[in-house]
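Below is one structure, written out as structure tokens, with a few remarks after it.
Only one protein chain is missing; all other protein chains are in place.
So that you can tell them apart, the chains are marked A, B and C in the order they are listed, and the count of residues begins at 1 in each.
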């Protein structure tokens, strides 16, 4: 059994990670730390875990994370970069679900995240944990930067087109819609049911932290600079991201076939039949990314629809997928979940 | 492997049954019938099943249900009573998720369901499938009448009080709130998002079909007649039932202890600590019934809060629990699910 | 024009008051105070007011509330009791939408609200602003204690039965369901969309602040002590309260007729035809209380369904109704609103 620790298990990403790990079969959950809630049984905060998880939150001191095989950081940005080094030095593998190690350009990261980076060297050695791109590198990694939710949905949607060189990368558009759980479990006014419910709005139009992360991935795929307009929106539901992507084709290509070939061997990317419209609920609670691709009116604009559960493929599920790769387990272990519908 | 057939798998109860059976481990899904949709892959109607269920809907003729070990009816009321007899004669066990075999008093059933019963003899032999009451009888049954959703939540909430003889059974009140999935997947105006969303209402106040079913169970437990006022309400959510039950104590009793003892050995009934308020989402997708019990201001009115997922413990999950009992499997096989929260 | 000031206009009750007053026709909105947001245009916080309200939040010092004819307190509990006296001394009428002056028994108030009352003398002189009970006294009042949301729905539902002396007041039950706006616009975890959405739960079962307020009103109507079990629930919608009330009839009475006569001349209480089930959305944004009354199965339990918009008849609308009474205006002025459906 792989000994697992979680730093910061009180948020939505944390409880989702616990849900997935509790049914994984190959892991033993050693500790879940929370300074603020140390001593409280995890199942008291999340009664959905009653009967499934007996552990209580512990202080970092009690947790003995350095005796784990792997530690997940489900913390706010800026924590993992302070604590990862000691764990790595102790031989513990680290998967960060926050943004600390995602962006290679340190100054770019510092600009968007508004703090100084304390471990630039680790950034260089971290592997960006998108298995559909970096599978082999993840397998031998010590430190995995788990991708953000929007970046997962957007990159998986754009990659076949960009890798094949069939679109103009100078005019990409990603119009993305997220459920409210993407904002976490913090007490804030704008995510109250009475503010976010029965309502739809854009946010971060002038600039969102996931923009540089997405661009970094697309630039790598394209081998050259890209221009991307990224507009996130908040939609009144709990889980789910729907990315609607627009690009201009530069070659006349069978896009359906292109996508099917790119993802033929990817267990968690489901290219749906032509004419489908993937629903976010079709992946609710599961680790799949479902994609449909269109050329409306047969024109040269290609439209890609890409949906994920932001807490699963967009966070905790992908983290477990990365853990499986890190330890040579079957990639889908513990992730064979039928989404909850209705 | 137990060979399973499902009659009528196109509704919410049907797809939930498929979700649960697809991860059960001890069954082989032979056929799912739907006259109207025969030939369509199940996963085309429910894309959440893509990659998990390969079978297509079949006609009853193709389905060869008489070669199954067990057949579930996830049909409208009035179907199973016509088809169960032939299956039973062929040695197939039958679990009816509709109401055909729930009520022993045929004329009462006919009054509430508005049709003539075609198999009164089978009603007599059917076992009411509430394992927490009828476990031993279910184990040796051939035909199980799976309880309704409200009846499950209400009976589990009232039973400890009634069995112990500590409340006045002449003035019971069940104020129940259901998510909209309880109304099924039929195209109807009153369950449209724009009708049922951001709205709350009672319905069936003058009389609801689940009233006689609940009363039958409570009468059995009390050993005498009971009077029950049952008011169901529609609440703007998808899954979940919350029953708020009121009774007058006739003896000064430690209700918390009473409930804890009654359900000490019941895996799927979770008596929460005193002062808890069970949330419907804490059982979303799982087979648990969570209960809390109160004596507000220390008075003689006892208040019981009982929550279930109407599609799981209130339908498909309880049906699988019954199937496990019918075939001597561990009662919780395939039902060890962490509810989805948030 | 009546000169109006509002203390604390940043919450949901405040913005609703502004919405109603902006279309009232007989008032001039002089000032809306908020220490924290002084200087910010009200329409910047609530863009729904753009083009309708030009005023900015002001500090209490700038507001010159003592030059107003009437001041509304849309503040947290405990503010109005400190500030009302000076305004009243200056000849300003005061309507408190919080709970400071609702409960005559000071020690009871202090127990439930957890603070010492600073103006017990004012409590004695305040008039409880439920026009359907206290219309004449409100007309000549200087200080009005605007009722709570649950107390409005519950009292209007029980009053005809209690005033007529036809029910056992020793066993009343009020099972109430509220939309989330009842909790206000504070940043709190339990009212986040991801916590309160797609979920249903009870709260405050052991005791809720509105219990003594409701009991006080029912005792006054009954002329003797009453016993009430009050269980509030949170339902995943924005506006609306649905009270489901249970009482035992002690006389055989035509309850439909009883309710129709009691409210025959009440413009804002709508006794619906027998067999109706009032929906909360049927009063969304309007000042009506809609009521239906049942005797299920013709028994001696009477069931009353009572719905209001918690922010209108349960708060700001009733406050405007009280203001109209205070100033001799038509009681419904500015309140002739068609609810928003769907």
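Just so we're on the same page, contacts are C-beta pairs under 8 Å (C-beta built on N, C-alpha and C of every residue); 3 or more make two chains touch, one makes a residue touch a chain.
Being a predicted model, the structure only gives us computed values, none of them experimental.
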For the chain left off this view, which of C:210, C:239 or C:262 is in contact with it? C:239
Please identify which residue in A:104, A:233 or A:267 touches the non-displayed chain. A:233
Please output the residues of chain C touching the missing chain, sorted low to high. 12, 15, 19, 22-23, 46-52, 181, 185, 197-198, 238-239, 267, 270, 272, 276, 278-279, 281-286, 288, 290, 311, 336, 338-342
May I ask you to list the residues on chain A that touch the chain which is not drawn? 171, 173, 175, 177, 179, 194-195, 197-203, 205-207, 227, 229-231, 233, 235-240, 242, 244, 246, 248, 275, 277-281, 284, 292, 294, 296-297, 299, 301, 303, 305, 307, 342
Those residues of chain B which, in the complete complex, touch the missing chain: 12, 180-181, 185-189, 191-198, 236-238
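Everything that follows uses one rule, which is that only the chains that are shown with their structure count from here on.
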Most distant chain from chain A by Cα centroid: C
Chain A to chain C: how many Å between their CA centres? 45
How many angstrom between the C-alpha centroids of chain B and chain A? 36
Centroid distance [mean C-alpha coordinates] between chain C and chain B, Å: 39
Would you please write down the residue numbers of chain B that are in contact with two or more other chains? 197-198, 238-239, 278-279, 281, 284, 342
